[in-house]
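The complex is shown incomplete by one protein chain, all other protein chains being positioned as in the whole.
On to chain A.
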């Protein structure tokens, strides 16, 4: 067996392992068989270790042979032909191991595996243990697919799985209203981002004739590709992708979903919102970074959005009084910086930053309940109480405004409600009224019926929140 074949075998296993895990967990839930906690933990361990080892094996082979590009093709899953036997559209599953995806997939396996081991003890005897692990399996599969995706469709597929499982885990405690409401909010932001992504994907097909990243970015392996799209189209597609990334990564103006996501159990908060999910937007931008280079305007937009989010996160984190929210905004800051680095073209720095940040946040979030203990240890070592010395009595109006901004987290969600959600609802309410009137007009002859109660739409719910 040649080293190429070996690499592609290992690569396939590394993708198949999480797929197997997700399938087993989901199918067993579907047919109502309960795997024991121990079996669940063992299976998770097995799949994650297999995935990790094989992905590492691919890396070793790549280093050994100097290859920079290992591809796993699953072929076209759907193809539409036009009259002249020419591929017009194809749905193509393809996975690529390169300098970008290998570190990211290794990071995914290490962090998800650690959190799996943590979760199997942390959630012991919890009623939703199996639900957690079913969603965990989906999340892992989604992350691996998104990380290794070689076509935009594959990436979207993984992206959706990640979004779905994350939103479900925010609403993990669905017997209380707050988690469900927050999960819905997170989900609607995700859907917005997804919509932008989907439009971008369609546009990419239009421009490049296919969803392969290599088709768009040129044949060079990451990061040496060059986009073959003209700047105008690149700007349009790039802005759409930037919107998608902003939604997924909690950049402005969507940042407020990140603390909302802290409703789930601690390990899921750690892995999804502290570490991986929140970086997926940045990863998307990294993946299409050759595209960004083809339009200066786009680069400026990325850098601006990144820096603005970073400043926003740093300011807002100052006034937060609970540890999980503080960590959430600290994450927003760093993801903003990573985005800015991508915009500046510092791809390797961004990748290193991303990996380091994900590890650090996971550790911090998993240790979040230790806050009181840690603080005491530090106070003991320093020999006194840690209380801010800043006298906050006499503050300039600007500082007061800044504090209020920080405490209210910039009222981002309120702005979104005011500028987007409410007009949207009133538009539809007007339409509904018009329809009612029209219907009334039509049934003038028939005896009046009591009007059916209007179901409250999800958006209306969100408005209250």
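Just so we're on the same page, a residue touches a chain if its C-beta (ideal position, glycine included) is under 8 Å from a C-beta of that chain, and two chains touch if they have at least 3 such contacts; residues count from 1.
Just so it is clear, contacts and distances are computed from a predicted model.
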Between "Six-cysteine peptide SCIFF", "Oligopeptide transport system permease protein OppC", "Probable inorganic carbon transporter subunit DabA" or "Heterodisulfide reductase subunit A", which matches the UniProt record of the unshown chain? "Probable inorganic carbon transporter subunit DabA"
Looking beyond the chains shown, say which of A:8, A:101, A:114 or A:184 touches the absent one. A:114
May I ask you to list the residues on chain A that touch the chain which is not drawn? 110-111, 114-115, 117-119, 121-126, 172-173, 176, 178-179, 182, 259-260, 262-267, 310-311, 314, 317-330, 333-334, 337, 349, 352-353, 355-364, 366-388, 390, 392-393, 395, 397, 399-401, 403-404, 406-408, 411, 414-415, 417-418, 453-454, 456, 460, 464-465
